[in-house]
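Shown here: the complex without one of its protein chains, the others still in place.
Here the chain labels run A, B and C in written order, and each chain numbers its own residues starting at 1.
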Amino acid sequence: MAEIVPLGQAVAELVGDGDTVALEGFTHLIPFAAGHEIIRQGRRDLTLVRMTPDVIYDQLIGMGCARRLVFSWGGNPGVGSLHRFRDAVEHGWPVPLELEEHSHAGMANRYVAGASGLPFAVLRGYVGTDLVEQTPNIKPIACPFTGEVLTAVPALVPDVTVVHAQRADRAGNVQMWGITGVQKEAVLAARRALVTVEEIVDELDARPGAVVLPSWALSHVSPVPGGSHPSYAQGYSVRDNDFYIAWDKISRDRESFLAWMAEHVLQAAGREIR
Amino acid sequence: MAEIVPLGQAVAELVGDGDTVALEGFTHLIPFAAGHEIIRQGRRDLTLVRMTPDVIYDQLIGMGCARRLVFSWGGNPGVGSLHRFRDAVEHGWPVPLELEEHSHAGMANRYVAGASGLPFAVLRGYVGTDLVEQTPNIKPIACPFTGEVLTAVPALVPDVTVVHAQRADRAGNVQMWGITGVQKEAVLAARRALVTVEEIVDELDARPGAVVLPSWALSHVSPVPGGSHPSYAQGYSVRDNDFYIAWDKISRDRESFLAWMAEHVLQAAGREIR
Amino acid sequence: MTGPAPGTTRPAGGEVPGWTADEMMTVAASRALRNGAVCFVGIGLPSTAANLARRTHAPELVLVYESGTLGAKPDYLPLSIGDGILADTADSVITVPEVFNYWLQSGRVDVGFLSAAQLDRYANINTTVVGDDYAHPRVRLPGAGGAPEIAASCREVIVVVRQNPRTFVDRVDFRTSVGFGGGPGDRGRLGLRGAGPRMVITDLGVLEPDPHTCELRLTRVHPGATVAQAVAATGWPLTVTDDVTETDPPSPAELTVLRELEANKGQTGGRS
Partner (left out) sequence: MTGPAPGTTRPAGGEVPGWTADEMMTVAASRALRNGAVCFVGIGLPSTAANLARRTHAPELVLVYESGTLGAKPDYLPLSIGDGILADTADSVITVPEVFNYWLQSGRVDVGFLSAAQLDRYANINTTVVGDDYAHPRVRLPGAGGAPEIAASCREVIVVVRQNPRTFVDRVDFRTSVGFGGGPGDRGRLGLRGAGPRMVITDLGVLEPDPHTCELRLTRVHPGATVAQAVAATGWPLTVTDDVTETDPPSPAELTVLRELEANKGQTGGRS
């Protein structure tokens, strides 16, 4: 059964230096507050996993929390580049960042394999691309019945997966709706799972499109209203598109980035940016 | 886009002699009326596919429509044996029935592979059982990354899948809810798909737990109120448990079976049993 | 479904006033479920036992039905694995592929219940065919259902089956689900991740695997049954532990809840 604990305690208990950590979310429900708490707690040498690393990963990378990134698309959606990500890859600042690069289909199926207790997944993908030469984690596999050759990728099994959801009940059962991306698979693939939620309620009444993560499949649940800002939580907030645009300027320059992080994240324990 | 046509026309256009046909449903939403129409149209040499062949398959088999059955559990749920199925296997009446036998996990993953356009699926299953020796469709496969040996099963790609759902809109988009089992995968795995529905509505308003099959993924939709009886359609009917119990007696004896089918199915074109 | 459908109750060898042998078997199965466990249940006795446990000592028991209902809390006993009451009361209704891949295969289920048409000393199970020739079986049984992967992937398995020489055989005609295979170490060699059968609960008593040989041994008899009956009802030379105990009889509370459950079985079924 999941324990309902404050965010600081949850991150302290679940995320350690050198861990493989997936903070998933597909534009919607991105766990920004949890990422900020990881930064405040000064975690290092993390292997960050995510299909679509965006601003929160730019922040984790720029603050030197990550040694390695496993991903399929890294950008500021609808805006442009992730400058901290590029600076780390192109100039090793503040620390070098190893990359393991996949396609969305490959990453999604790697989470599915992890959630299914399988060591690998099979897909029609990667063939003919240069991605294949850049990692040992893309291999051909033959169908035992037809002989057709397809592609195998290993399961993703994060030490910790963190996602944000709309709500949980007092037993720690979590309910999310709207675009839920690959979050269920990412949670079930992980050894430990943390879900931050907009609110704790007495009763999770049924809702169209709702996905429920039972308490017994989770480690901790932490109430963090607005915990996905500048991303959004359908039914609770809308996406702060202006912030994503503003981030492009804030993050272009190392000093302005550090200054912004100091003011809005490091000194913001307890109160989250709005 | 799916065409909305009467059941008789849909079956005539989609189901032919020798086809591989899956009428799926997991206790809930079993497409009995469509199965009866297949019997009335006198189809022969069908390969019937189903995880849980129950009374409608007992009827198809007893009426001599099937040459082969691909399945994982054949019984009258909560009641006992399928006597027509047993008679066909044990005594070849009315015609011999070839069996290809799997586990639920294997069948479910075979549909998933079919729906995914993959030639096979991988699972942890069958190992150490005698099922492996009875079909060439269960083979070992090694993980290209860990070397661990798992089990592969080939994709299921029915010529036609038939399912029953609660409702469709006038464009042929289908909505079903409650226990939806493996129906989505079975429909997407098939070359052609027929969905019978309780009713056609103007608007498919969102519902908790609803699964939508878009019109463009289907061949035909046929309105057949009560089309899953004696199974049920959540929100429209309840399971006729008494009929399942009665079937045990009706089907025990070849003559009483044939008499029942003549009266309730062969002469029932248009009006379905209640 | 994970085996043949249950028949009707019959009295134990020695007629005992107050409860039937099936009631004792169901109560014993329910007691084997610890509170908070995640339990994979089929219809029939396992479902009855699990729902009895949820209403007595294990209110937090999590019921997973292979039809795709996670955390179902039926207020009456479903007559079928896909009864609407399961979807209506579940924490989450998921697809059948998801049940088997994300929840069972991944090792998230604590206890799986199985039944058997034939069972051998290593708790290997047959639910496929009776007779030596698969192509021409003497009796064609329902088949595997979810059993092979339940037997493989649940952390532990509890088998509930009536004990008689036709069922408790020296060699199963067909191995549908693996208990301990040929003996010690076999599960590991086969790559099965669960621990395998923890106990076999019958209408006469309880058998448990010897920790060293993996062979089933009689460790308990139910009130009214005797060791001699259990031995006579077993098709192989049954080992009996020195310290065979007697099962506590069903408590009045257990019987009351159980009979209420049976009385309201499939409540709304066919009453449309």
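Quick note on the criterion: a residue touches a chain if its C-beta (ideal position, glycine included) is under 8 Å from a C-beta of that chain, and two chains touch if they have at least 3 such contacts.
All values derive from a computational prediction rather than experimental measurement.
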Shown chains touched by the chain that is not drawn here: A, B
Chain B residues touching the omitted chain (full complex): 1, 112, 115-118, 173, 184-185, 188, 211-212, 214, 216-217
Chain A residues touching the omitted chain (full complex): 26-28, 51-52, 71-82, 85-86, 89-90, 101-105, 108-109, 111-112, 123-131, 134, 148-149, 178-182, 184-185, 209, 232, 234, 237-244
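Definition applied: only the chains that are shown with their structure count from here on.
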CA centroid of chain B to CA centroid of chain C, Å: 28
Sites on chain C at which at least two other chains make contact: 101, 105, 153, 193
Junction residues of chain B - those touching two or more other chains: 123-124, 148, 209
